[in-house]
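Next up is a structure, given as structure tokens.
Every protein chain but one is kept in place in this view of the complex.
Chains: A, B, C and D, in written order; residue numbering restarts at 1 for each.
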């Protein structure tokens, strides 16, 4: 089972802005890939050292309102970092791009809530990339931090492997909108890729809800309950990743930062809609799962009732009869009935009468 | 059972604005019908090709604030498209009416939330048309997208068959308000037709709640529970379609778009009231259904109690008596009581006393 | 049982503003009564035809801000219509007083939510008049629509019989504030009469809650549960009538309509307070009723426990003893114990020991 | 048990502003006490007739913003009325101080919600004074109405006995802040005295929650449940008195009335904080009590389980054994086993084996 909280205690007492990696310990190498593109050119590289990419990016000119809307002629750069455990890399990037110490701290602390912060020269975005473990039925969360500058994006991920391959494919094809637009449009496309993946998670969860509903109706068991519980748990975590996104994107849309061009805002409205849709579906799922818990409990109560009815019918018919039989099994010397010639057969009559009265009573009570 | 989510995964990785049909696969032909009308004329046609209708619509003049309020003299056109799976038709419409790529994407993706978007030249509305399956007791949802331009409306539906026939009838009769008013009034009438149908759904649901309540009181069973659950599920889906409508219509009413004339706003306030009424009734139903689940559970608990009382009364009376009878059925050589002449009759007295004490105890405990 | 929804389906497809009566079918005649009053005069009549009253009302002068505050010299008229099923009467009124078609539609459609609409020349108010059926314990709802013009009020009710008699009495006495004030004060008095009646409903509900609580403690039964459920249902409906009132009255208080004089606004604040009080008490009742359901369920569980304890104590003591008695009732040829002289008495000792051990165990478990 | 609603029905039909006492009927005499004080003087009296105090109060000068902040030189008067059932006294006060009829109506109608109303010349405050019945464990509510004028306060209480004695003590000592400040500061002190008493109620409730929690863990019974329920009920009423206070005090703090001096506003912020603290603690208690209901139900279910396990273990071991013993108690002529020499002892072996198998099964199921 996934740990509920990551060990953040090692950070206690350090001054703010100290980048300490909070997350699982890792030994894998950190991968750095750079894509430099403009409308006409594309240059894609894997780097050994982070310093190699710094000369590529022209950070001298902060865009004014006018120039930002015509990024043609200037190239954009997307630096992607897979792995956050080598803190010196993060610090070098911080120094080169003049990032605030708190930004660096947030990048490596992978327990961040999704959020957007405007530091003037750059926007800092934190998202959660979700993947669904088909075997464990657990949702894996990975933090994606984006630094959006005037003509560059730096993305930080915890592990190799991401949902950005379609974006890379698009970039490689010349002539698309993505090659003509600036870094903000690329940021939108990355966010879109992350959110698109949420639909996939919802589909998986929806399938699971349906199969559990089916199971609930046909063969409810203790396992069904545990599955329901783990489903509910998944949704609590999903909720935690998705809800703050709403605020993030609407904040981005309304932000007055010159880093976001007007034409990009329409697209932000679109992913805002997607987020609302995801939240909506999530809430529907929540309602359904809690309804399923109710139905599980009611089913069990109903079944208990059925079992008790059977037990009670059998017991209330046969316990008095057994008593009667016991009476005539007694060994008293003087028991006149035992001497009657038809005593045994009379008794059968009496016992049948008792049984019939009982059955009639049960039928009246609608237990049968 | 209806699938919880539609397979949206095939869209992942495509650039935004790519119209991909999300919904059930269909092979039926797409039907295109056009109604062109003004105060004096009406022209109704079925088209083979979407291109045929383009010359009919004069999109040259965007209305200014003044001209919009006097649409007389200009004709309006209503294009209705039944079927969204032929994406090329949608794309041709998009190209002719200069619709934003994101609008086209939203039209074919039938998982949209009801919403209103103002693109300046046109308003884009998404509604959910609901129909009630009398046999399955399930609510069928169909997405209705409306493009409201200055003198045209384009409506997109998933399947043939809709709730707009009364509106068509009205249009055919000359002299009505609908013929004298502009495209915005027609849009209002179409929305009104959709929302009017929600009342029908509510009536059906109300009838079903009443019959279930009746059933709950007279003959609760496992089926009652499953019906309650499916009713609850229906209402979760209804809620999802109706809640966002509130925001949609109030947004439309307050919108500053020149496409909505002042006289139409009064009517929008009217359907806003209807929406609130629908939501209100829906919430009342929700409260009632959850109250019914409580009463179901309480009923079952109460019945269990009744059953257990009967079992306990029978068992606690006869188990001790059976023991006593068993004692005198033993075969010890030396059991003096067995030799007493009236032993058997004394024992009957003792057993009757035990039974009476028990009965008295139960009566004191109010179990009988 | 009251129907959950009224058949609104017959309205589907009709153009907006078509007045169609939604409600129970009625054959009773429609009663029209008119009271025309000023500070010095009072004229009260029953009309055969609605047209008779039109000349009485001077609708020519729309009040300006100044004249409205000095209505002396001008007379006010209150027209009361009992019965909405004769649509032609409503239409004639509409034509004479120039009411908007949507107003007429709302008057006859008795499923309206309480609301206030400002049509400039007149205010349109919808309220719910509630009466409590002492036998059925059901709340009867009747829609009251008020048209407040500059010097007239028209009230529409579904059935004969209303809560306005004290207001009529006041009007008949000369010299009261009501005779000196304008139509807006009369409107306030009518609303006050309706809301005052809500307190009566709350008193009845409060009495019922108390008697149910008493019943719950002393003799809970299946009937208690059904009464609780019907009480809850009553409160759901009450809530639906009362909640929107809050908005209605605060809307009226803040409204900029010249039809509401400044001196009347203080009184509106007073009935606003009353509404809040009613809502508050209602919410308290809701909390109490849901607490009662919990206590009902807990009581039943507790009682089940008590019953099971008794059954278990009796059964666990006597079942082993019966087994022992059964053993010595067997007919094996070679059973040495049966031959012992004191065997029978030894066995009684053993059985008493078993019973004592059991009792000790139950006492330790605190079951006795 | 306290009645849920007071009989307000006798008010129905009366014109607004008619003061009718709503509350328990009383015969006790009404007590009127007056304290007239300034920085240097103090004059305390009990009055027979309310008219006696009117000349004492100088109502001629309504304070302007400047003079209000320097009340030195002017004396303040606090009139306290214990008992609301003599309506004529209230009416005389109303006439002398020119109170609005609606104010008088609210003073005698003791079902008011806590509220603050600004009538220009005076502020009208309604509070609820709570006292805890140590024996009944019920909270007694008494309405306190305050009229705050420029240099006088009139307080109205339902019964003799109040929480204001410490304030009186302070007033009697010369040199305190209270003697130097104006009527608004006295009003604050009275409100503070009322709210301070809420802490006492919370302490009592807290003690009761703790003793119930203790009881729940050690010896839960039906009484525990009823105590929980009555505790919950107490908190519903407490909540009703305390929640509106928040709005009242923040309204007073932000009010633009010249009757509240700037220096007093800091103290109002302080009692606002107290109110929030009371509400906070109250909500914590609510959460705890509802958690206790859950634990009660779970405990009962758990105990039921334990009981059922014991019953089932005993029954499933001995019922089959009793059957076996019963078989060999039959009187068939031809039962070979009965004739075997060691038959009886073999059977004991078989029965021991059955019992051991059963015990092994229960241990595997973790029932023992």
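Brief remarks on what is shown
One rule holds for everything that comes next: a residue touches a chain if its C-beta (ideal position, glycine included) is under 8 Å from a C-beta of that chain, and two chains touch if they have at least 3 such contacts.
All of these numbers come straight from a predicted model, not from anything done at the bench.
Contact with the undisplayed chain is limited, among D:30, D:87, D:335 or D:355, to D:335. If you put the hidden chain back, the residue from D:236, D:327 or D:359 that touches it is D:327.
From the set A:137, A:232, A:246 or A:365, the residue in touch with the chain omitted from the display is A:232, counting the whole complex.
Note that of D:42, D:56, D:87 or D:178, the residue touching the chain absent from this view is D:178.
For the options D:222, D:255 or D:312, the residue in contact with the chain missing from this view is D:312.
For chain D, the list of residues touching the undisplayed chain reads 165-166, 169-170, 176-178, 189, 192-193, 196-197, 199-200, 202-203, 206-207, 209-210, 213, 217, 266-267, 269-270, 273, 276-277, 280-281, 284-285, 287-288, 291, 294-295, 297-299, 301-302, 304-305, 308-309, 311-312, 315-316, 319-320, 322-323, 326-327, 329-335, 365-367. With the whole complex as reference, residues 1, 3-5, 7-9, 11-16, 100, 102, 106, 111-113, 115, 117, 219, 222, 225-226, 229, 232-233, 236-237, 240, 293, 296-297, 300-301, 303-304, 306-308, 310-311, 314-315, 318-319, 321-322, 325-326, 328-331, 335, 337-344, 347 of chain A touch the missing chain.
Everything that follows uses one rule, which is that only the chains that are shown with their structure count from here on.
At the interface between chain A and chain B, two copies of one sequence, fewer than half of the residue numbers in use are shared by both copies. Separation between the centroids of chain C and chain D, computed from CA atoms only, is 26 Å.
Within chain C, residues 297, 301, 304, 308, 311, 315, 319, 322, 326, 329-331, 335 each touch two or more of the remaining chains. A complete list of chain pairs in contact reads A-B, B-C, C-D.
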